[in-house]
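What follows is a structure written as structure tokens; I'll ask about it next.
Heads up, one of the protein chains got dropped from this complex, but the rest are sitting where they should.
Should a chain be cited, it is by its letter among A and B, assigned in written order, with residues numbered from 1 in that chain.
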Amino acid sequence: MLKQHNLVIPTRGRGTYDITTKVQALVAEGGVRTGLCHLFVQHTSASLVLCENADPQVRQDLEAFMARLVPDGDPLFGHAAEGPDDMPAHVRSILSKMELCLPISAGRCALGTWQGIFLWEHRTHPHQRRLAVTLHGT
Amino acid sequence: MLKQHNLVIPTRGRGTYDITTKVQALVAEGGVRTGLCHLFVQHTSASLVLCENADPQVRQDLEAFMARLVPDGDPLFGHAAEGPDDMPAHVRSILSKMELCLPISAGRCALGTWQGIFLWEHRTHPHQRRLAVTLHGT
Partner (left out) sequence: MLKQHNLVIPTRGRGTYDITTKVQALVAEGGVRTGLCHLFVQHTSASLVLCENADPQVRQDLEAFMARLVPDGDPLFGHAAEGPDDMPAHVRSILSKMELCLPISAGRCALGTWQGIFLWEHRTHPHQRRLAVTLHGT
């Protein structure tokens, strides 16, 4: 069995957005019991990560770490057509990756207890982010 | 053909653990000749990486690099419930990723000559790490 869906996730600007419930609902509807769920964000300034899902401070710290590692307005960057967060958003997306593949077991993404699925918006302004979701298995 | 297995890897604390032989054995037993082998660690403070497999110094240098990039006890981090290595372990896992997908050819993971598969424990204390392994193909 192989199914594909498109998801659109609206963001309110930079930060992480929990999409675990949305993804688990798609998997449940899809009817795959054992297999893989592939998530792909069709942009170069947003990414998909697994992160601790219990303490929101973890995601604040993650954001603070990335902001320090890839500073907005860094004079190293020549590409700033869309502002000081433009090139940092590309670097942040490459470091955190635009795709995620998760095992499906017993009809659900077999996440660990503390794993949540997050869309990470790297631009400071709100965006509509398109995701391609591919489910396959039996 | 689609098969799923669970692996438990005990760690002795922070560092990289070669799981290449274990994974290749699972693939050989699974009977998939051509396809993909997906590895997923069900935690947010350990990761899975491909690394040079010949000189152990490479993995020492990798660990030293990551320790400098994401220092334990960094005052940037507010989340330190489980100690100074808690939040760094989450960041390190996100930067090095919790999953790996490998091609299977001729009944084996088609690794390059110098590629080994490593579980990277980011916590300083020993842990039992659960992996979900999904094999599919023909």
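FYI, contacts are C-beta pairs under 8 Å (C-beta built on N, C-alpha and C of every residue); 3 or more make two chains touch, one makes a residue touch a chain.
Quantities reported herein were computed from a predicted structural model and do not represent experimental measurements.
J.: For the chain that's not shown, point to the residue among B:26, B:46, B:87 or B:100 touching it.
T.: Result: among the candidates, B:100 touches the missing chain.
J.: Which is it among A:8, A:81 or A:106 that touches the chain not included here?
T.: A:81
J.: Touching the hidden chain in the full complex, which residues of chain A are there? Just list them.
T.: Output for chain A: 2, 4, 38, 40-44, 69-70, 76-79, 81, 87, 90-91, 93-95, 97-99, 101, 130, 132, 134, 136.
J.: Can you name the residues of chain B that touch the chain not displayed here?
T.: Those residues of chain B that touch the unshown chain are 34-36, 49-52, 55, 57-58, 60-62, 64-65, 68-69, 95-97, 100-103, 105, 110-115, 136-138.
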